[in-house]
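So that we are looking at the same thing, I have put the structure below in structure tokens.
The complex appears here without one of its protein chains, the remainder shown in place.
Up next, chain A:
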Amino acid sequence: MPSLISQSGKRLVNQTDKRRLVIVGAGMAGSKLAHDLQQAYGHLYQITLIGEEPKVGYNRIMLSSLLASDISHADMALVDTQKMQDDGVQILSNDPVTSLNLEMKILHLSSGQEIAYDQLVLATGSRASVLPIKGISASNVMGFRTWHDVELMTQLKGSQPICVIGGGLLGLEAAVGLMKRGHKVVVFHRSNWLLNRQLDEESAVLLLNRLKEMGVEFRLGESPESFLQTDGDRVSHVVCQNGDQLAVSLVVMAAGISPEITLAKAAGLETNRAILVDERMQTSRADVYALGECCEFNQQTFGLVAPIWTQINVLMKVLVGEESAFVIEPTPTKLKVSGVNLFSVGKIQPSAEDSCIFFKDVSANHYRKLVVNDGLLVGAILYGNVADGSWYFQLIQNKTNVSDILDLLVFGEAYCCPKVA
């Protein structure tokens, strides 16, 4: 066993003969790993979970529901942090790690605390991408990533003009949440249609119409020219490319995310867009692992929860010496806006060798597009009635040959299942 005494001579917290596993990042990936690992292998590990946010172990996915007042604070918990602590997990919140010494296997925290580890897991997540727009660093330009962000937004009283930059999943959820709080929201989206990575133009029009009905305004195919600061460090107007100036009291940046790899990079781990890991979630350094939004596997990064849950399962097995390997699989996307049902998975923009099957019932806001290649379903967009989404997802995941049910495929599981069986 490595020494339990740090170089500074300070006694470390843990004195058991359990292995010391430290998780940096108490977001969803880190918290759930800590929770699951404690449940399964608590007898083998002394787990330390370190988070930069004051709040840890909450379900980040629910932030938009919280913003929209669809749920209460009590509903935000992803894991029961109190019980975890009772079980022996050490949770250090509101205390970002400032540096990592891979040789010494020690972490330095902003509070000055040093923590040694036997095995380290980086789950540092991501941050809102910073666009090269003049005025972006103003104080009322914010992301939509943390509970704190939501708290700031909910403090905004009355009916304020707000710009959301980015018409992706996050941006739309923020926009609807803010709109529901009574604000007047304009969404800028660089692409010509919303959710351009999840939807095709036709389904995006259905979504656009629905969101417009709800009261959100859109400027499509447009990024802000600049943020006009007439009030100190606050943006007062968003300047459009045609010169229009929109008065704003808040700008929410939701135009993509960037993996948070500052710590890993500084420590000398191999990185590209994110921290490089192998199929065992191991970084370029033995005993250091990464998972979640901060890791990169096979040139891919991860923003959705499903593959990250898979990564946790893989890593847990790896840690206890079992064989396991992470495989990238298509992940379905949904938009968490109540009253809007959409489902998107896999390849949604067909290439020449793909074929698309359509069902369109525009007046009932029902749209389906399936992308098929060589007898396999490779992508699906559902809008309106998404009941068959998980079935299509299974077909894609299981690489089920659908050649015999091509005529009924778009009508869903209820029609096709007798045939598949």
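One rule holds for everything that comes next: contacts are C-beta pairs under 8 Å (C-beta built on N, C-alpha and C of every residue); 3 or more make two chains touch, one makes a residue touch a chain; residues count from 1.
FYI, contacts and distances are computed from a predicted model.
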{"item": "Name per UniProt, for the chain absent here [options: \"tRNA_anti-like\", \"Assimilatory nitrate reductase (NADH) alpha subunit apoprotein\", \"Extracellular solute-binding protein\" or \"Autoinducer 2 import system permease protein LsrC\"]", "value": "\"Assimilatory nitrate reductase (NADH) alpha subunit apoprotein\""}
{"item": "Per the touch definition above, residue among A:A40, A:L131, A:L220 or A:L406 touching the missing chain", "value": "A:L406"}
{"item": "Residues in chain A touching the chain absent from view", "value": "59, 61-62, 65, 71, 75, 78, 305-306, 309, 332, 334, 336, 341, 343, 355-364, 366, 372, 385-391, 406-408, 410-412, 414-415"}
